[in-house]
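What you see is the complex with one protein chain gone and the rest in place.
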Amino acid sequence: LLSPFHYNRPVTLTLTFADEPIAAALDDASLLAAMARFEAALALASARAGVLPIEDAQVIVRVSDVAHFDAAALARQARNAGTLAIPFVKALTAQVAASSPSAARWVHFGATSQDTIDTALVLCVQPAGRRLLELVARLGDSAAKLTREYAATPMAARTLLQPAAPISFGWKAAVWLSLVADAYAPFAASLEGMRVLQLGGPVGTLAAFGDKAEAVTRLLAEELRLRAVPIAWHGARGGIARLGVEAAILVGAAAKIARDVALLMQAEVAEAFEPGGAGRGGSSSLPHKRNPALSLLALEAAQRAPQLAATLLAELAPEHERGLAQWQSQFFTLRDLLGACGSGLAAMAEALEGLRVDPVAMLANLERTQGLVFSEALANRLSRTLGKPRAHTLVESLCAKAVRETRHLREVFMDNEEARGAVPDDERARLFDYAAQLGDAPRAVARVLACWEAVKAARS
Amino acid sequence: LLSPFHYNRPVTLTLTFADEPIAAALDDASLLAAMARFEAALALASARAGVLPIEDAQVIVRVSDVAHFDAAALARQARNAGTLAIPFVKALTAQVAASSPSAARWVHFGATSQDTIDTALVLCVQPAGRRLLELVARLGDSAAKLTREYAATPMAARTLLQPAAPISFGWKAAVWLSLVADAYAPFAASLEGMRVLQLGGPVGTLAAFGDKAEAVTRLLAEELRLRAVPIAWHGARGGIARLGVEAAILVGAAAKIARDVALLMQAEVAEAFEPGGAGRGGSSSLPHKRNPALSLLALEAAQRAPQLAATLLAELAPEHERGLAQWQSQFFTLRDLLGACGSGLAAMAEALEGLRVDPVAMLANLERTQGLVFSEALANRLSRTLGKPRAHTLVESLCAKAVRETRHLREVFMDNEEARGAVPDDERARLFDYAAQLGDAPRAVARVLACWEAVKAARS
Amino acid sequence: LLSPFHYNRPVTLTLTFADEPIAAALDDASLLAAMARFEAALALASARAGVLPIEDAQVIVRVSDVAHFDAAALARQARNAGTLAIPFVKALTAQVAASSPSAARWVHFGATSQDTIDTALVLCVQPAGRRLLELVARLGDSAAKLTREYAATPMAARTLLQPAAPISFGWKAAVWLSLVADAYAPFAASLEGMRVLQLGGPVGTLAAFGDKAEAVTRLLAEELRLRAVPIAWHGARGGIARLGVEAAILVGAAAKIARDVALLMQAEVAEAFEPGGAGRGGSSSLPHKRNPALSLLALEAAQRAPQLAATLLAELAPEHERGLAQWQSQFFTLRDLLGACGSGLAAMAEALEGLRVDPVAMLANLERTQGLVFSEALANRLSRTLGKPRAHTLVESLCAKAVRETRHLREVFMDNEEARGAVPDDERARLFDYAAQLGDAPRAVARVLACWEAVKAARS
Partner (left out) sequence: LLSPFHYNRPVTLTLTFADEPIAAALDDASLLAAMARFEAALALASARAGVLPIEDAQVIVRVSDVAHFDAAALARQARNAGTLAIPFVKALTAQVAASSPSAARWVHFGATSQDTIDTALVLCVQPAGRRLLELVARLGDSAAKLTREYAATPMAARTLLQPAAPISFGWKAAVWLSLVADAYAPFAASLEGMRVLQLGGPVGTLAAFGDKAEAVTRLLAEELRLRAVPIAWHGARGGIARLGVEAAILVGAAAKIARDVALLMQAEVAEAFEPGGAGRGGSSSLPHKRNPALSLLALEAAQRAPQLAATLLAELAPEHERGLAQWQSQFFTLRDLLGACGSGLAAMAEALEGLRVDPVAMLANLERTQGLVFSEALANRLSRTLGKPRAHTLVESLCAKAVRETRHLREVFMDNEEARGAVPDDERARLFDYAAQLGDAPRAVARVLACWEAVKAARS
């Protein structure tokens, strides 16, 4: 793909963290190739509709396939022109003219710069979006596997960064899975929503095609496997914004998982670990370090994605028929955003696929709370007998005592007559049993897994 | 609605520009009322599921209906507690206890602060969202009316803020309508997506309810007319973000229309005017001024909406089971965002409903271009005979001559032998006829109107 | 202050988390009072400059001091007018007219709505900003105290959320202090930069005052203790943006400290704790919980501040002499932003002033790394003898062995001939001594403390 294009001012590292296939779908070469593909298909569709001679169209198609572009020169001229499309069309026309001056008359006929750049954006975004959906599926499947595998593995829930009550690690993974399951269809819909041809000509009315406008539009859409829409979307940028935003929501899902993994991987917690492996997570100066390098990628993506999405949301009100400063750079904003999305999703799919889970550490951390994670259960049980205010006060004092004396809450409870007396003998053990305190978790796990199966069924 | 609540530090003007019904749905009183409604319904559902005595639940319901809250005191205590829900539950419990110490044991039983605040958010957002959909429908209908009425009224398209080629004002309004039509269903879906109960208890597992958790959830959802979801969404904030973002896209649609109206209303353009009326658009110092005061509201909303949406997108990765600094203030962010949305939509619905259109001025501005708006048509026609490069160069020189000599392009064309000779006699008039240069516009208008009818049919 | 104003649609809770004095400086009552103060001072200055009779000015001053406003009605009318200032001036004029129709002629004379609203913004922001500086000073002083007190208390540094090498807690606090020290002067400068009068009249030229314009401006600035600037800043919003951004940077400083405190306060780390106290950090359902409720406030502020600042940055390009949709709502954006700033700073000042530090836990966590925190020191020392590649590889294997066998790195090192042989006897102990591995930390601590003293000296 890359060979036909020449560059001399590369900015490779911008996509440093991007997933390879997405970077490939969105890099400069792919953008220029998509622009060329649009011009070729436009000529072909126009010829089929009777607008221009089929021989000329064939020349345009042939030259577009092998055209060479000097990206640095295009960038320079784009600065003068205000859009990449103007120097691009000029360069393509010159190459067509070298083969056939007659065909060169018809390059870009009836179209406007924005038709070229918007449709090229669409053509690049489709494979990138499909790759993102694959990554989402991988991420979901790996979360589902953890959900099933650890459904009965007790660990401490943490709220506001403090241990709260017992959950299972499978249930925690089910929350992760729910994020992925909820985001899949909306992203897929926003991607399908952007599988649309842009063709309006200079002001959106396709005036150059006269009564052949509908035919050209239909044939071009078919040729590019895009949908035709009721009216040109030169000034209607909601679809791009929605796609960008759904990508930012996917980044958020990856980052939520990454946040949890990085926190669990802290040496003092040590309940779960990203997979290591060649060059992964090492330090340039600390030989022993094992950094959460995959979570890092997802969290890094999440630092940029909301603002990149906001840029697209801030570009929804272009002036009149075609605006002054919006469509001209949206491809680049979307490239950064989808690149970040691929980076985060690929990283967390890999992280969950190879996640090393330590149930022993999970249990040990639970135990280290000295039974305080049972305080809610105890308070609820005592409430039934003593009323909530008294129960809450009593449990608070029991907890304080347990902390002060470094004893388990169960012992402190058993020592306290009022408390012990409020709970029948046969209920006491259950109050301090992790498995008995998971509440609705097993059913929730089953519901989320079923939901994920439904998402997967719907997409195939 | 307001009467039961007391305040002493009002910040009324924050919602200065918000549409009244939306402000009412989202103001402090409504939030506190929704929180009380959640606690009442929770008690009732729990009683029906056998968790607590029905008599106690009835007391909670009765007291919640008439409870009084000191918002300023709650705000002060919320700062200590890190969430509004903690002092709220305390205040409600105290009022229930005054009626029945027994019932007071059960207030908020099994729930966590976030259950209260998230479900209250949902309950407030639903009527606000329905009001937004009404405004969208009004905006769409008014755009549809303009589309039909002015489908054959020629005006100049403007691209990059410069006159380009002829369009009709109806076609321009059809673009506005397409924005509204495209945004309706996604917003409605995001609103339905947020018609969900939040009930998880302290860590999300509903442990306090034991095997009655599913029943309580189902009964509570029914009572509040919300959907139950597979798993608590304490850490899954995508739905809130998506709703906020769709609101920002609606703001964008209103702002796009506002941008165009404000530009058309410039004294030097003077093609369309917002309705005036009592106190609308006047100036504090310039008696003659008629400001685009409605467009102002939509554009003001659009300055804030993208960033408010970005805040929600930046809050997608809370820590572990319940995060440290996201859900605590999302209601306030969403309130500002939906308030802005209502402000913009209501303003532009009113603007389009009363829009004064001046077809004579539109035509006059077209004529002032001295036929330059026909340059593309001419260039395209000449391309067929002379090839694009020659045609483009020739037309550029004709345009320059027309400008230099302040003559109409048609005359300059007729004076130029090469140009005139390239177009048969019977085609020449058509080249300079506005109606003949609308291309696909009439069909596009029909397609967009049909699309809007389909949107309206789907919602009823 | 509040008494003269009436309200009936309060939105109190918007500033739920704001520091009280800042909320007071920026609430609706303060805004309306500042607008009244502007109008009174304008009348007085104009009278002194000979523009209007001093008796009329005195009436305006007197009435402005005791004027009543119905904020809800103003909000409704502001929606019609596009700015709060128009209905405000109308309401004030009516009250002046009730005292003196003659004086009423001169209310707001020569000014425009934006003069009133911008100068009122300035008048409200100044005390809010001074309060923020007090909070910054408190935060800095408390960080300085910790810096001094714990300069020799060893703890593990953590990079990428993993234990790295030893530092002292005082050094860590010095980094916190450096954030505060670096942000103080820029914020103070941005506040002083906004101590500016806005007075331009309808288009900025003060035409109504003729050759008395400079005198009116000078006298008004003196009266309000503001600076006069070379030209009206109706269209120049950089100063507001800069103030907002510096507030966001202060929020960032508070949030950085909060992030660290919340992480240190995790039960599994347990090295430092926010102060508890009445109602602080408790849970609505978990009696034992002690949440990082102060850090929560700073982190919550940091979720909103960057986007609020971005809104101000997005409003830097208003149209022509006075824009359509920027100045109209900037007070409200700045109110939210400064409110967030006060919330975060006050919280972290309180947190650091009462911070409970556990040096024993810090040491224990260091020890739990089994000497791995010395791996860099060891690798560096071995590099000198064995070369970096070999040293790095060797240390990696020693670390792996220590982990595998749950032994201290020192022992593993002593068992390994190559490693041990590469370090002379008398240097070995030093390699595993926390105090010996603090590098430049003691000097850095001294430098930062000196820097903070210099900041404090400069401000007094």
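As written, the chains take the letters A, B and C, and residue 1 is the first residue of each chain.
In the analysis below, contacts are C-beta pairs under 8 Å (C-beta built on N, C-alpha and C of every residue); 3 or more make two chains touch, one makes a residue touch a chain.
A quick note: this is a predicted structure, and the numbers were derived from the prediction, not measured.
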Using the definition of touch stated at the top, determine which of B:Ala94, B:Leu160, B:Ala215 or B:Ala228 touches the missing chain.
-> B:Leu160
Touch criterion as defined above, residue of C:Gly235, C:Pro292 or C:Gly342 at the omitted chain = C:Gly235
Of the listed residues C:Ala72, C:Ala152, C:Leu313 or C:Leu363, which contacts the missing chain in the full complex?
-> C:Leu313
Candidate in contact with the missing chain, chosen from A:Thr205, A:Gln307, A:Asn365 or A:Asn380 | A:Gln307
Interface residues of chain B toward the undisplayed chain are 158-165, 262-263, 265-269, 283, 285-293, 296, 307, 310, 314, 365, 368-369, 372, 375-376, 379, 392, 395-396, 399, 403
Where the missing chain touches chain A, by residue | 2, 7-17, 20, 23, 27-29, 31, 71-72, 74-87, 89, 108, 111-113, 201-202, 262, 278-286, 291-293, 295-297, 299-300, 302-304, 306-308, 310-311, 314-315, 324-326, 328-329, 332-333, 335-336, 343
Where does chain C touch the missing chain, residue by residue?
-> 82, 93, 97, 101-102, 104-107, 109-110, 112, 157-161, 164-167, 171-172, 174-175, 178-179, 182-183, 186, 201-210, 213-214, 217, 230-233, 235-239, 241-242, 245, 248-249, 251-253, 255-256, 258-260, 263, 299, 302, 305-307, 309-311, 313-314, 316-324, 376-377, 380, 383-384, 387-389, 391, 437-441, 443-444, 447-448, 450-451
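The definition used in the following text is that only the chains that are shown with their structure count from here on.
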Starting from the Cα centroid of chain A, hunt down the chain whose centroid lies farthest away.
-> C
When chain B touches chain C, do the two copies use mostly the same residue numbers, with over half shared, or different ones?
-> same
Taking each chain's centre as the mean position of its Cα atoms, how many Å separate chain A from chain B?
-> 24
Roughly how far is chain B from chain C, going centre to centre by Cα mean, in whole Å?
-> 31
Multi-chain contacts in chain B, i.e. residues touching at least two other chains, fall at 82, 112, 201-202, 299, 302, 306-307, 310-311, 314, 324
